[in-house]
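The other protein chains are all here in position, but one chain of the complex has been omitted.
A and B label the chains in the order they appear, each numbered from 1.
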Amino acid sequence: MNGVAPVYAPSPRGALGALGVLATVIRRDLLLALRRKSEVLTSLFFFVIVVSLFPLGIGPEMALLRTIAPGVLWVAALLAAMLSLNRLFASDYADGTLEQMVLSPAPLGLLVIGKIMAHWLVSGLPLVLIAPVLGLQYDLAPRPLAVLILSLLIGTPLLSLIGAIGASLTLGVRGGGVLLSLLTLPLYIPALIFGAGAVEADISGLGAAGHLSLLAGLLALAGFFAPWATTAGLRIALE
Amino acid sequence: MDNKIIHWFKFGSPQTFYPLAGKMVPWFWALAAIFLVVGLWLGFFVAPTDAVQGEAYRIIFIHVPASWMSMFLYVVMACWAGIGLALNTRLSSMMASAIAPTGAMFAFLSLWTGALWGKPMWGTWWVWDARLTSELILLFLYLGFMALQAAIDEPRRADKAGAILALVGVVNVPVIYFSVKWWNTLHQGASISMSKGSTMAVTMLWGMLVMALCFWMYSIAVALMRVRAIMLERERHTDWVKYAVE
Partner (left out) sequence: MFTANNLACVRGDRHLFAGLGFMLEPSGRLHVTGENGSGKTSLLRILCGLSLPETGEICWQGESIARIGDEYHKNVLYLGHHNALKEELTALENLRITAALADIAMEDKQGAELLGRVGLAGREKLQVRFLSQGQKRRVALSRLLWSSAPLWVLDEPFVALDTVAVTWLAGIIGKHLSAGGMAVLTSHQEVAIDGGIAQTLRIAS
């Protein structure tokens, strides 16, 4: 006897399916990002500025810049990704929509995956796209540059996935922003090592395939575990 | 509230565990003291002077067991936290919170003694060696766990959130360790050879094992004392605490 006729229009249930729900969540977050452009652009500008600061601090020696380029770009990407994590769940938490997501019949894990994908599209992908320009600032040769972009392409979703765990755990917590960085940055280290390492390995002629495949392996691992942990974190945060 | 919560283990409830823990603490302190005396005696007087490193190497009797304990305690902490999350037993979560500061202390001790050892051996306080770097990251993980728990006012939420973080951390620890090792070999950085291999005398191994036992007993004693304090603090409104304190 489940279900009571709605007061108004009885609507058919099950019209969307899992993929439809996923698409809805992604579209919703993209639409929101589009309406608050400034927030999105902030982390991108942050990335560009941080990367551009290093030559000013270190000096314009091209040989040195070429050596540090992979590390600088990756660390900056790490920080930029972290900067945008606060937004991932916080506004949904504040206005009650997160509560409704937890209570919706759709599996929360699916909604979380949707939100993480949207987060990557908004804050990860732009970093990948702007990276070639910044790589040129550092005089990277075309091949290492291609490896860098590839490593960022595999690595930035990883950052979104791992960061989502931290974002869910620090939701509504005192000093959440700083705490979030304390929690997530150590977890980002393998991504940093394999990501930046891939470019260095390519430059030194060792070949980047090993690093990149390990990075992809980490992505698969995180793709499996992170939504689960994030879901648990969100449930705890809303209790 | 006269209905009892069903507990999985007899000593799973704080009011039965509190007096038991109180009785156990002195024993573990005593064991720790005995192992400390034996371990230091083995380390400082029995173990031979190293042909290459001289007397300075003797800090490994603190350094190596402290590193072992810091890693071991993280796993133990994650286990307690995981049990607390899965079975909703308050005591397990309290144990996890009680272990964290001790684990962090050992991680710090390991880094500190590592630096003290590094100065005379390699002429620098810090070497980006795979083990030292992993140990540093482990310390960060401990600090993150403690900071997260401290930032959440509601104890139950703090327990659960901490548990998720500890479990994520424990999955990550091997990944971090191997990635750092990989990074280290790629960069061919200064590698501190802590693998004793054939050069290590049997007495050295014994010294380190006994010191590890000492640290182990110490950790249990301190964790039990801390968990007793946490119990009193968290359950200060219940009747058993009032009796226990009187």
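As a convention for this text, a residue touches a chain if its C-beta (ideal position, glycine included) is under 8 Å from a C-beta of that chain, and two chains touch if they have at least 3 such contacts.
Given the structure is predicted, the values throughout are model-derived calculations rather than measurements.
Peer 1: Please work out which displayed chains the absent chain touches and list them by label.
Peer 2: Output: missing chain touches A, B.
Peer 1: Tell me, which residues in chain A touch the chain that this view leaves out?
Peer 2: 1-17, 20-21, 24, 28, 31-32, 35-36, 95-97, 99-107, 111, 238-239
Peer 1: Touching the missing chain, which residues of chain B?
Peer 2: With respect to the unshown chain, the touching residues of chain B are 1, 3, 5, 153-155, 236-237.
As a convention for this text, only the chains that are shown with their structure count from here on.
Peer 1: Take the average of all CA coordinates in chain A, do the same for chain B, and state the distance between these two points in whole angstrom.
Peer 2: Here chain A and chain B have centroids separated by 32 Å.
Peer 1: Help me check something: in the complex, which residues belonging to chain B touch chain A?
Peer 2: Answer in residue numbers: 137, 140-141, 143-144, 147-148, 151-154, 156-157, 160-161, 164-165, 167-169, 171-172, 175-176, 179-180, 182-183, 186.
Peer 1: Give every residue of chain A touching chain B within the complex, in rising order.
Peer 2: 165, 169-170, 173-176, 179, 182-183, 185-187, 189-190, 193-194, 197, 200-201, 206, 214, 218, 221, 225, 229, 232-233, 236-237, 239
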